[in-house]
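I have a structure here, written as structure tokens, and I will follow up with some questions on it.
All protein chains but one are shown in place.
Showing chain A:
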């Protein structure tokens, strides 16, 4: 591995063209060693991956090969033959392309280079996009979706034939998502148009760089050598602390309100503070609470993905101008945008992942030679341990970014249709092209054929849709789109980000008569499922305000100011990350090792010590099960530390097994750390007398039939299916001529799922859904790993009352609703009331 210290004297065999040398010296700068190395190796024809912390001059490094090549090429004389784009820069964020354009234009203008730079995103006006196709810039800054759109066009060959470099920014965050899968397929097609094209990936530190090095080059039968790696380490170590507090650290919960006065003090003490939280709800609540004690009227703002875009842009602008003292933000602010002079990052709630913490802290002090300063604010006692683990990891430079993973089938279906829109495709050629993309390297021919069939007619065993086929086989064996509307449909529905059905939230005034006014300010968007639970008069927190729900008018949710501080409906959740495997492992290690517990605050240590007296602390690879009675119920707590999603799945499966074992389970609740199940029978006694075997209960075979049976009714699987249905093109988000009808999805995917499952359970889209669920919402992969690990290492403690370690999860009980089976019970209760009313 090449490790280069920044600013070491470079002896690369590369000379910068004169304008660059002059520019650097005028600025009093030196090109950095990694910039020169990257340039030299790219010029020698290598695909490259640059891993560097923020502030290391990554962007300039990425563009140097293009810029020097373009300077050598010189200006294209007017009247020359059509020249396609030279460099494609792809970033995950629209805002980032705009930011980069500004940052890149500066040196280009200052050096007087004859290089044209333009961006192209969903916001780019139609006329400009047309013009770009006729007269492309040298460097085009864009997003994965725009690349797919350009590639699905008949002009793609011409447009990309001169492509020399593809620069991929924030590659670490792109590759693990479906957008990354789509982009990998796009890269494979770009290589067909421009076989000599080279890739340059820019990334933050990741757990496995080789994954990315492979991703950047063609795979398939004879894979190309992995991209060359330039790895910049170093930068000043960040100064991270866990917030010291005199208040009592809560047993459970996620909102850290106990620490607000201390957080406020820190804001006062620093120039600009960036406060990260994990969910929008946390952001809303924290923002509101900060303002209730903001006696100095400090400019504190709020930024999260559901807010109105206009409002977000305002906050971003104020931030760049250093007009704000603090911003409360969710992951929408995670990525490499320059946000002015931040001198403190506060992370409220545990970061849930070591790499995520490192990247967020990197937002402070955008200069790599000064240490970033960060304070972690754990929301509860388990989170104290998690924060400590993340802090240790950061100190050791440990990384826990997720692996790249296998390419999703719904994305593949979308891509196949896109390729048919570009030009008729030969099925064998397209298969070779697709398997050259690293996420699809293992795709079988059989699965590929099923996907093509799905794109054509839905892929049903009952072949009734032949006459409506979207793509058709021609006499020469190639596939073409059936009609131009299909291509239009594809363009309108392209992309892999499926928004939940959302309604615009509009603030209206209530006049003296109690009637509602019209046309107030738009505050942002909120998920439809949340609104379905509200009745008029309910109050909730949104956009930093307590709002009163007034009703739904057409496609808008109308709200008025509630003039109260206490919202009645507590939360709309969403966007909570599960704990990474790495941190979970560290927390288990901490529990097992007295030496590692020394660093924890007194309150937390006391708590663990009492646990030791009353029950025990599990060893690192041991699964502790506690059972105890409470009220009229019997509880079983499993301390698995595998994250909420895996625990939820485990809870569903264990409940089924306990039911069969006659334990009469009533419900369960899952947190990131443990799982609690309760029932009417004494689980402890059943384990003691041997009628219930823990090793049978936790046997890996639960991932077989039990899982299948449960999936039938799983709400989470339906949500996954919805995404697959939209991305694969089964369901349209928008239909030509109907884009403004509001509801984004025109037919209920839940109903389609039920029909499909009962009539064709092996359909390819259900297969795609199950694959997604295994890694996504159900986290089955992780659950399987755990069940393997704990085999033969389960320890049971039968207690006479709740243990200290069990308190946090016991406090969560009652906060979650029980889905499925309990539904008819609710109806029964309502119907019984009617009877009672009639009889009285």
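Here is the rule we go by: contacts are C-beta pairs under 8 Å (C-beta built on N, C-alpha and C of every residue); 3 or more make two chains touch, one makes a residue touch a chain; residues count from 1.
Here, contacts and distances are computed from a predicted model.
J.: So which of "Binding-protein-dependent transport systems inner membrane component", "ABC transporter permease", "Ligase-associated DNA damage response endonuclease PdeM" or "NADH-quinone oxidoreductase subunit L" is the UniProt name of the chain that got left out?
T.: "Ligase-associated DNA damage response endonuclease PdeM"
J.: Looking at the full complex, which residue from A:760, A:785, A:798 or A:812 touches the chain that isn't shown here?
T.: Selected residue, touching the omitted chain: A:760.
J.: Just name the one of A:237, A:474, A:497 or A:751 that touches the chain not displayed here.
T.: Reading the full complex, the residue touching the unseen chain is A:751.
J.: Which is it among A:486, A:543, A:625 or A:702 that touches the chain not included here?
T.: A:486
J.: Determine which one of A:458, A:495, A:524 or A:679 touches the chain that has been left out.
T.: Once the missing chain is taken into account, the touching residue is A:458.
J.: Which residue numbers on chain A touch the omitted chain?
T.: Within chain A, the residues touching the omitted chain are 454, 457-460, 462, 464-465, 468, 470, 485-486, 489, 532-533, 535, 553, 730-732, 735, 747-748, 750-752, 754-756, 758-760, 763, 817-818, 822-824, 826-831, 833-834, 837.
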